[in-house]
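Omission of a single protein chain aside, the complex is shown with its protein chains in their original locations.
What follows is subunit A.
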Amino acid sequence: MTTYLSTQWRLVASQPGLFATLAIMPLYSLVFYTTLRAQDRPDLAPIVALTTFGMSMWAHGMFVASNIVENDRREGVIQQGLLTPAAYQWSMVIRIIGTTALSLVALAEVVVIGVLLGFSTVPESVTLCVLVAMLLVLGTAGAALLVSALGVRVQAIRSLQNALTYPFYLLGGLILPADWLPEPVHWLTRIFFLSHGFRLLQDAAAGHVTDVTSRLAVLLLLVLAQLLVGACALAVVLRAARAGRVPLYG
């Protein structure tokens, strides 16, 4: 597992452009914090910090982690990977999780920037916040796996990649409370790990969480389901490649 992670780290580190999302998104927090100060609403600082982290994490997952399989295809590596399909698939899961986990840095960044600007952005329940953030990273990695697999199978999804951000920020409750969304999409927010997790993250940051165990359990289940769906999609793509239905070179 460490070999897979170190390999992925080297691949990402060799292309500094891949850090763009993580580097730019926290800068948004500066704009938001400045606005809060101008409006004299320091009470909203923790929400701003978490929103910025959530958007960074999701964007990084969709734009960087979800490109890992496609990059392997472009390099002509998938064909060799099919010689060790189980190990290759496992390495993909690990590599995508590892890449998505880099977005945890954004959480630390926005909290520190907030503190430096004089806001109270340190969460009330740090441990719970970190735990929920880690679960959110896993769920986002699952979504990236799914997009990754679909991207190889259905080339058109690449052109829709930009559309995979704002609708999900809304659905995940990052920009507005998920409850504010129209009634017909409420059921989607209930089964979407991001909306569950983000609400829990906000509550943990504010220090007033009820039913921690049951909410964590639900979040864990949704995250595992998302990971499972992503891994299954990747398995389907690799099987299709073996059947000759997926071009192995980009």
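Please note the rule applied: a contact is a pair of C-beta atoms (placed from the backbone, for glycine too) under 8 Å apart; a residue touches a chain by one contact, two chains touch by 3 or more; residues count from 1.
One rule holds for everything that comes next: contacts and distances are computed from a predicted model.
K.L.:
UniProt protein name for the omitted subunit, picking from "Phenylalanine--tRNA ligase beta subunit", "Cytochrome c550", "ABC transporter ATP-binding protein" or "Alpha-D-ribose 1-methylphosphonate 5-phosphate C-P-lyase PhnJ"?
P.N.:
"ABC transporter ATP-binding protein"
K.L.:
Write down which of A:76, A:118, A:167 or A:207 is the residue touching the left-out chain.
P.N.:
A:76
K.L.:
Given the contact definition stated above, which residue among A:2, A:39, A:127 or A:213 touches the chain not shown here?
P.N.:
A:2
K.L.:
Identify the residue among A:33, A:63, A:88 or A:192 that touches the chain left out of the display.
P.N.:
Considering all chains, including the one not shown, the answer is A:88.
K.L.:
May I ask you to list the residues on subunit A that touch the chain which is not drawn?
P.N.:
Contacting residues on subunit A, toward the hidden partner: 2-4, 7, 10-11, 14-15, 75-77, 79-88, 91, 242-244, 249.
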